[in-house]
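Shown here is a partial selection of chains from the complex, left in place.
Letters are used for the chains, namely A and B, taken in the order the chains are written, and counting of residues starts over at 1 for each.
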Amino acid sequence: MDRSELLKLLYSVKSGEVTPEWVTEKLKTAPFEDLGFAKVDHHRALRKGVGEVIFGQSKTHEQILGIVKAMVKSGASDIIVTKLSAEAAEVISKEFELIYHPLPLFGIVNPDSSKQKYGSVVVVSGGTSDMPVAEEAALTAETLGSKVTRVYDAGVAGLHRLLAHLDEFSSARAIVAVAGMEGALASVVGGLAECPVIAVPTSVGYGASFGGISALLSMLNSCANGVGVVNIDNGFGAGYLAHIINKTGEVV
Amino acid sequence: MDRSELLKLLYSVKSGEVTPEWVTEKLKTAPFEDLGFAKVDHHRALRKGVGEVIFGQSKTHEQILGIVKAMVKSGASDIIVTKLSAEAAEVISKEFELIYHPLPLFGIVNPDSSKQKYGSVVVVSGGTSDMPVAEEAALTAETLGSKVTRVYDAGVAGLHRLLAHLDEFSSARAIVAVAGMEGALASVVGGLAECPVIAVPTSVGYGASFGGISALLSMLNSCANGVGVVNIDNGFGAGYLAHIINKTGEVV
């Protein structure tokens, strides 16, 4: 509910169209639907510019399906479901059109293939094992509308692999840098690129990588400017942030 | 790259030996001046779109002055010096024009008042004591060219103070959210705004705030989308990142 909607509402009160009591009630319940176990936020696209996303990890198949149903009923397309298990994907795909990517556990319900992709987001990752997180970022940005270029297995210990992609880096509006272990990728890419870099530490590694803490700290301490960090393994968050930065550069 | 190398390069262009494009590329990847204690990167503005910044914290007055001199000689203006002590500021101001902000320890050498500010960056902070970090962010973005709106002392425990600024939040291209203690500001602002939010944890607090770790973790775990985090107290980094996001939205 934005400012103009509020004004409209208040004018309805003034005109006697609605009672003040009704407005008070309306203000309390308007923009979401209560499913009991979840409150679906239909007006989110209006408020945040992007439709609601379903974080699938700790939800039962029934809960996910219920939310999907409510969203589809309200006309949503390109509904992202992250951390979607293969089993839950099967349940959903019986009732709805679903594109499912098993590696990053990523589902898109009611995909809208007509949507034009725009701008340029680059997703670069350090090692083969960082790929699931990198793909979650890439698919998120793509589904939301960004053109995405992938540069994988380009760790800093073999700099030449990374330097081979200087062109992609310099034409990007936003770069997502995904790396585990020592996370040096963010600093090196940050030093090479002009655009914002979203760094994603991954929990890949062993010993003193401490489930991603080492990469996280490394990225937070990046000596390169223009680097923002998201949570460990949060490919979705990075893809989302890269997308809205990319969107900022879109002339409308 | 010394002067003779540069001349040689330019003569090659003149003779048609190499294309101007090739030289532009060349200049982007190898230019710095070695002062012995520091390597000044004169072509950084070309490569990163922003001139080099002097991190003043662990440098002597002489070292800072030396770098400033080298940069001014090469024609730089609006040179940012962060963590600039009052004493070092005095030393610099004897030889150069300097605008100095004592609270955030922020200096601008050779300020360029003619530069047009553009776009919209909002800096919002939780408490009075977060102001030095917030100001470092605001001054950085401003000096680099962004229009900045400040919303200070707007912590989440008094939500109405924050909600009063919904208009500013909705028209921003990037928001910097600065908060210590529990760092909930980032999530609440992230839930209200459509644009990217750069979260800066501050070391303000006591006990289990652990010098900013509590706020840092809170911000990394933000349940709102579109939030990127920088290091504890890194106002400069946040202002820089917000600025280049803001710049992305500038039609050129």
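Heads up, the rule we're going with is that a residue touches a chain if its C-beta (ideal position, glycine included) is under 8 Å from a C-beta of that chain, and two chains touch if they have at least 3 such contacts.
All of these numbers come straight from a predicted model, not from anything done at the bench.
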Full count of same-sequence chains in the assembly - 2 placed in this view: 8
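Operating definition for what follows: only the chains that are shown with their structure count from here on.
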Chain A and chain B: spacing of chain centres that average the CA atoms, whole Å: 26
Chain B-facing residues of chain A, complex: 2-3, 47-50, 53, 173-174, 193-196, 198, 216, 220-221, 225-232, 237, 240-241, 244-246, 248-249, 251
